[in-house]
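In this view, the complex is presented without one of its protein chains, the others remaining in place.
Lettered A, B and C in written order, each chain numbered from 1.
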């Protein structure tokens, strides 16, 4: 039998709050998705002005990061023409996102969930996703 | 040019909070989705213990209620065998939900968004969805 | 080699205009889709106030009526529990609509396209679809 660590809804809210604060700082209304370690949605917020297309893309970035246990940005590099994962971006009906903004949340080396941001540039999306994770980790004693 | 009223993220949070309080009262951890009047996701929360399948179903109940401007429960009645809307439940790739728990939010007679609950019985889902709407409307002056 | 008769864009506009006049008469803003004999979209209009879900359903009603060369209402009857076409409503990813409102356009016994209406009751949808066809046929000399 396995024992799995997984983000709670309270953790998910903290991830959203931390990332949203960064999004407000940089002035980009974001779509923010938090999934558990299986890529299943826990929480989502579209800030007023966030993009309609990003309601799906944010969820799929988090799904990809949790499910594949890696950042979507790492896939961007690995899936360029001539690289080993070339073509992976259309896998799973196009849900496998290879654009930066999806980052797994790791606790003690284990993926416990993931964060997906979308509506800004990929670099902005990734910056806000990391800010969400930093905010969560700062609230866990001993980290 | 048309002028449309739409739920803000703050409104969506109030809808979730009102529905979640009812879900806690009845002891059923719910998946809760709020969409705008076009059926596009604004906010979502899966209470700890909510069902994985309900992460999708809650979103599609809200999409249906907003997009079709009616409760999913009304579709349940209209789509029974022998009734006029029989068979509608598999429309739009199966996203058109005919199970109770999706309710449009109306302000001055116009649909401004919708609420979708899933994880309990359909009656429990609808009860919590209505509680969310009641909570929102009680906070709008003059209603 | 086959020779196929097919609705022109001008025919499609006449179908829309005829059906829209009926929709205005009965006070129901409709989504109206016209396809060619292969079920491929020629023209579409969502009257102000038409339903978002109906943007898809109207297209799929017309697709079904053209592709299957029969009204979607006839499928409603044939697909009831215990009937031969039971279960057909989820075919083609749910695009095969068995709710009234899709009617093929026949010229000299051949299907040349189809009309799909959605946003009212199935009976209203079918009434408007037929009104569109009647309007088109009244404009063709000798009919």
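Convention: a residue touches a chain if its C-beta (ideal position, glycine included) is under 8 Å from a C-beta of that chain, and two chains touch if they have at least 3 such contacts.
Quantities reported herein were computed from a predicted structural model and do not represent experimental measurements.
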Contact partner of the left-out chain, one of B:11, B:60 or B:125: B:11
Candidates A:56, A:115 or A:129 - the one touching the absent chain: A:56
Touching residues (missing chain, whole complex) on chain B: 1-8, 11, 36, 38, 40, 107, 112
Absent chain, residues of chain A that touch it: 48, 51-54, 56-57, 60, 75-76, 79-81, 89-90, 93-94, 97-100, 121-123
Positions on chain C where the hidden chain makes contact: 8-9, 12, 38, 40-48, 52, 55
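Here is the rule we go by: only the chains that are shown with their structure count from here on.
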Graph class of chain-chain contacts, one of line, ring, star, complete, other: line
Fitted rotation between chain A and its twin chain B in degrees, CA, nearest 5: 180
Length of the line joining the C-alpha centres of chain A and chain B, rounded to whole Å: 25
Whole-Å gap between the CA centroids of chain A and chain C: 43
